[in-house]
Structure formats: C-alpha cells, structure tokens
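Everything below concerns the one structure shown next.
What you see is the complex with one protein chain gone and the rest in place.
Right after this comes chain A.
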Amino acid sequence: MNWLPIMILIPFIFAIFVPLIYKLLTPRIHTGWFVLFVPLTLFIYLLRYIPAIAKGKTIHNTVPWIPSAGINYTTYLDGLGLIFGLLITGVGALVILYSIYYMSKHREALHNFYVYLLLFMGAMLGLVFSDNILVLYVFWELTSISSFLLIAYWSQRKKSRQGALKSMLITIFGGLAMLAGFIMLSMMTNTYSIREMITQVDIMTANSLFLPAMILILIGAFTKSAQFPFSTWLPDAMEAPTPISAYLHSATMVKAGIYLVARFTPVFGGSSEWFWIVSGVGMITLLYGSVNAVKQTDLKALLAYSTISQLGLIMSLLGLGSAAMYFGHGDESTMYAVAVLAAIFHLINHSTFKGSLFMVVGIIDHETGTRDIRKLGGLMHLMPISFTLTIIGSFSMAGLPPFNGFLSKELFFTGVLQAAHLNVFNMETFGMLFPVIAWVASVFTFIYCMILVFKTFTGKYQPKRLEKEAHEAPIGMLIPPIILASLVIAIFFFPNVVSKYLLQPAVVAILPDFAQNGGAHVQISAWHGWNTELFMTIGVVALGVFMFIFLKKWIRIYGIFPQALTLDHLYNQGIEKIESISYRLTNRYMTGSIRDYLVYIFTFMILMLGGAIWLLNGISFDSSNDAPINMYEGGLVAGMVIAACTVLFSKSRMTSLIAVGALGYLVSMLFVIFRAPDLALTQLVVETVTTALFLLCFYHLPELSKNIGRMRFKATNLIVSIGVGMVVTIMALSANGTRLFEPISSYFEDSYELAGAKNIVNAILVDFRGFDTMLEISVLCIAGLGVYTLIKLRLTGRDKE
C-alpha cells in the first residue's frame, strides 16, 4: 500500500482542525506549533523516497475519482516531483516555524492564516504529484485561490486587497488558458495522463492543435511564474505577510509554472516554437526583472523583482535545455542537458537563498518598523546575525563563491554559451544575443544584491527615522533563515550529493529519451579551470562593483523611462479602460427603452431566420396541396387588411381600438368559415372582453397625452416590420410547401370510441391532451390573482405613505 495519495491530502484534513485548535488553545500556545508537524511529517516521509528515486524508480498510484470520465486521482512520484515536494514541505516547515515568531498570537487571526497556508501547501503538493492533467488543474486553481486569500490576509488594507485582486485576475486568466491547452492535449492524445502523453509525442507533433495547446499551456505557466509581461502581479503580492512572501512568492507558487514547463518538456520540447518562446521569454524576464530591481526602494519589492528575474533565468535554461530533445541521444544532446540540470539546480538554490532573504527582510521589518532602503542603514552592529545571513543570501544570488549561486550561475553561463553555438532553430543569427543578455542581466543582479546588503547594513544608523529601536531578532525567528543559509553554503561544497540524489533523477524526468542513454553525469565542480564562464563572472563582478560605487551618478537614468510604459501602469490603465469601455458600450445599447430592445429582437429574428432560409435554400413554395380560395375568405381577408391598416394609420386611439376589435371579430368569422365553432365562440368572447379592457385603459389615460395624433413615422420601424412580416410569411409558405409526414389527426377522429366524445376539439382539450388545459387554467388563475394583487397592493402602498 502506497500512502502518497493520502499524504498529499493531510494538509487539507489538518486544515479542518486548525480553527478548533485555535479556539481551544489560544492564547496559551501558538497555533503554529501544531501546524508545524504537518510539513515536517511530509518532509521526512518524502526523504525516504530519495534512494529509490535516485536509482531511477518511479512510483505511481491511482485512486479512482470520476473513472467514467477518465479522471482519476493519480499520483506520480519521480525526480522532478520529488524535488518540488521536498522544497514545498521543507521550506514550508521553516516558514511555519518562522511565522510562529513573526505572527503575534494575540493580535492576528491565526486560524485563518494557517488554514489558508495548509490549503496552499496541500494544493501545491497535489499539483506537483498529479499525473492526471485535470486533477493537476484542480490543484493549480486551488493554489491560485489560497494565494489570493493569503495575499489579502490583512484585508483591512486597501493595497492588500488590490494586490490580491491583481494576482487573482492574472493567475486565473493563465489557469483558464492552461485548462484550454490541457483539453486540447487530451483531444489529441485521448488521455488525461501526462505519462501516456509522452508516449504519443510523435502523433501529437503532426496535429494542428499542437501549437495552440503549447501556447495556451505556456500562458498558464508564464502567468503563474510571473514571466514577462505577466510579472506585474508579483511585486504587488508583497503586501502579504512576510512568511507568505517567502513561501509562496519565492519558493513554491511562482515555481509552479517552472514545474509545468519542465513537466511538459518531454511533450513539447524539441520543437523550435517551444525553444524560442520559453527561452526568449525567460531571457526577457531575466533582464526586465534585474533592471527593475535596482531602482526599488522597498526591500520586498526589490526581492520581488529579483524573484522575477531569477525565475526568468530558470525558464530560459529550461527552454535552452529543450534543444536536447531535438537531438535525441548523443554528445550534442548531453551538452544541452546541462542547461536543464542548471535550471533544476538553480531552482533549488533560489529557493534556499531567496527564502532566507525574505525572512531576513521580514526580521528587519519586524525589528525596525520599516522596509524602506532610504530609512535603513548602519544595522551591521545592531543585527549581526541578520547581516551575515543577508550577505550569504545576496552573494549567493549575485553568483559569488563560496555560495551555491556561484555554481548555478556558472552552469547558466555554460548553458547560454553552448546555446550560442547551436546550429538549429535559426540560432546562428540570434544565438549570440543569449550570452550578452545573460551577462548584462547578471551585472544588474550583482548591483541590486549589493544594494540589498550595503544600503541596509552599512552607512549611518538613523534611529529617528525608524519606528522602533533596532535590535536583533529572537532566536526562533533566526533559526529558519540560518538553516537555509547553511544549506546555501553546504550545497556549494557538496554539489554532487545534491546532483546525484536529486538533480539527475529530475533531469531524467524532464528528458526521458535521454535517460535511456545512461543519463547525465555532469560533475558540478566549484573550480573548473580558467574558462570563459569564469571570466564572465569576473567581468560581472568588476563592472558590478564599478557601477555600484557610482550608483548615484547613473540611477537617474531610470527617471527617463516614461512611467506610462511600465507594465503596472499598462495593467491599471487596461483594467480602467476595459471598465469604462464596457460601461460606455453597455450604456450605448442598453438604453432602457423597450422600443430599442424590440428593434434588436426583431432585427435578430430577421437576420437569423431570414439568413438561415437564405443560406440553406429554404424557400420552397408548393401550391399543389392548397385548397381553392372562395369568395367569403377573400372578402374576410380584405376586411382584415383594411382593419389592420386602419390601426396603423388612424388619427385617434379610439379608432385604432375599434379597428383592433373589428380585426378580432373578423378573425372569429374566419373561424366560422373554416368550420371551427369552438374557436369562433371563444374568440368572440375573448375579443369582446379584450376590447372592453382596452377601452378601460384608454379611459384612464392621463389628459395631457390622450390626444396624441397618429403614430410618428420611423424608417427603422418600417424596415424592421416589413422584414419580419416577410420572413414569417416566407417561412409559413415554405413550411406549408414541404410536408414531410402525414398529420396524426386521423387518430383523434375516433374520439367517440376512444374517449366517448363527439366533439373532437373538446376531447383533445380535456382528454387526449388534458395536461395543457390544466396548465392553461393555472395561467388564468395566476393572471387573475396577479391583477388582483396589483390593484390591492397599490392601494395598501398608498395607505402606508
């Protein structure tokens, strides 16, 4: 029995009990202590799988959910999923530990916080372990929703609500696009399972849905992972509590898109579109994020932009690595597999150092009351541990030894340099751009890392500008970042342990073809000789230091870039424009006048019915079955036409009314001639009553508007009415001309034998089809009651006033 499917659901189950624990034990014990057990248990449980996965095993398990539709809760554990699972649970445990000290148990609504957090954790685990794409989508949306709840945790703040709304709109938009892509995938392959799709890649590449499905799924991945131009939600999501920023917006949720791209590389990789979109967008994001991070004055915003930039880096590496799929087996393919390895490696590294950096920023915020770089400074002696942690994190992020960022940055340079020599996908022309962009972005990365360290911790201490007196944080708050920072260093010194047990199984999962060929045995070494990558790093450091020293001289360049062209501004404008345009559009056609709506309805009717008749050649007149017309009928119809025209052209309403009555009587006479006595009887009575009612209404018209002359002429009305009349006439004649079946009236002719009635009409009304009659009676009842209530209610209403 495999417990994985149940383990994934543990966070959800535990989330049910959190409010109970909170109600019972607050404020004696912080709720977080109980929640901490969940990720810890899961983390230890997942650790047990490492040896098996490293040997190349995969574990899958199916629990039927909707088996008739092929939707099953299938969990699939391989190298890629395991890395993500370990990150989610490991960083999750640390974040919860951190939050115990960060979130006050006296002031905060902790039960909400931990319920949302556990929901998110469960959703994220489900996302990375799902094999069924529709189940994956369910968990995907759950992460969006729980992230929405977490960002708006302090919902009394306006900015929190705005940030939550923005992230929700963008990620849900991407999620829906992804769902469409998934459905296309399942249409192409006839399965919902990713593993089965990978076996059918050859069929899929030929399908015309291949490209749309790819683009839609990539939109989903890009929105979630804050890639350009969907990155604008991530800086605004920094309104969330810092543990959330650290967890969701650096280590887990934003990597869901990365996971998706990695997971679908075996399906889509190897095509030039995938290569160019993924690596191109990744490169743009990398540059965009790093350039924008430099100008931020809020520490969390700086980290948000740096997250965007680093995610772009990982994404572009995945794109470059997909070239390995194109080559299949062989030496060339191994070269590009390095890029995939680098992506996964940097993914782990980024989670460690970015998580610790966010936590440190949270500590600074907690202990000084501000995150503004301009107010901070000189904290080195006051907060020595935080300072050390920031140095470790930032230098790792900048790509300096002896931290793990150095290794993945070197691998990144290797990847882009090799991509520059690629001779497929038009890389000869644009290939050289990759290393250049990567290098420039690295310089900017270096600069903002230096800003993060030196602007906060060195310089002059400004106690007057801080809300609190700065001092070191409690030890409990420092433990999680210390653990992460020690991982940063440990990975630098022992990269091959990580590589062997985690990275290579993940590479095998991303590039399955490649696995049969023996797998990637790339040794990650801290020192690999004087090669181009090292010179590039030295160049980055040199130019970075130079530019950081003269930062004040050139930072004004950012002012040149027009505010109107920032993504944030464009997004806000877009939302505002959409609202105002749709408001104006709705106001334009929803005039509130029934006349206009009737024009729409009738025009639609003419277009639809007339168009259908026209296009489908529906006009067919066949007069062979028609009965001859006699004198009475002709006379009556002529009278009816005269009466109808009198209604239209009369000068007074009274005349129109009488003409309508005359029309009704003429119709009843027509019934007489056509031998329908019951109809004629009813028509006569009803017509009389109706005319009397019209007279009643007429009598009560207000004096002012009583004597309006004839109807005003309107060309639209004329065209529409003539059109409707013509369409209906043509339809009736055509329908009469095409008689497909014999009528069933011969059955009713035996009504005396069947129902004991000589009157067929009445037999049909009360016997054969009595149901209709019953409902008609109820219609009359309702109408009567309605009239009664209308009159009575009006009177009581008047009394109340």
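The criterion applied here is as follows: contacts are C-beta pairs under 8 Å (C-beta built on N, C-alpha and C of every residue); 3 or more make two chains touch, one makes a residue touch a chain; residues count from 1.
In this section, contacts and distances are computed from a predicted model.
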Choices "Monovalent cation/H+ antiporter subunit F", "Protocatechuate 3,4-dioxygenase subunit beta", "Sulfide dehydrogenase (Flavoprotein) subunit SudB" or "Light-independent protochlorophyllide reductase subunit B" - which one is the UniProt name of the chain not shown: "Monovalent cation/H+ antiporter subunit F"
Hidden partner chain, touching residue among A:L585, A:L648 or A:V685: A:V685
Absent-chain contact - pick from A:G635, A:G725, A:G770 or A:G786: A:G635
Residue of A:P27, A:P677 or A:G770 in touch with the missing chain, whole complex considered: A:P677
Touch residues of chain A, complete complex, unshown partner: 632, 635, 655, 658, 665, 668-669, 672-673, 675, 677, 680-681, 684-685, 688, 692
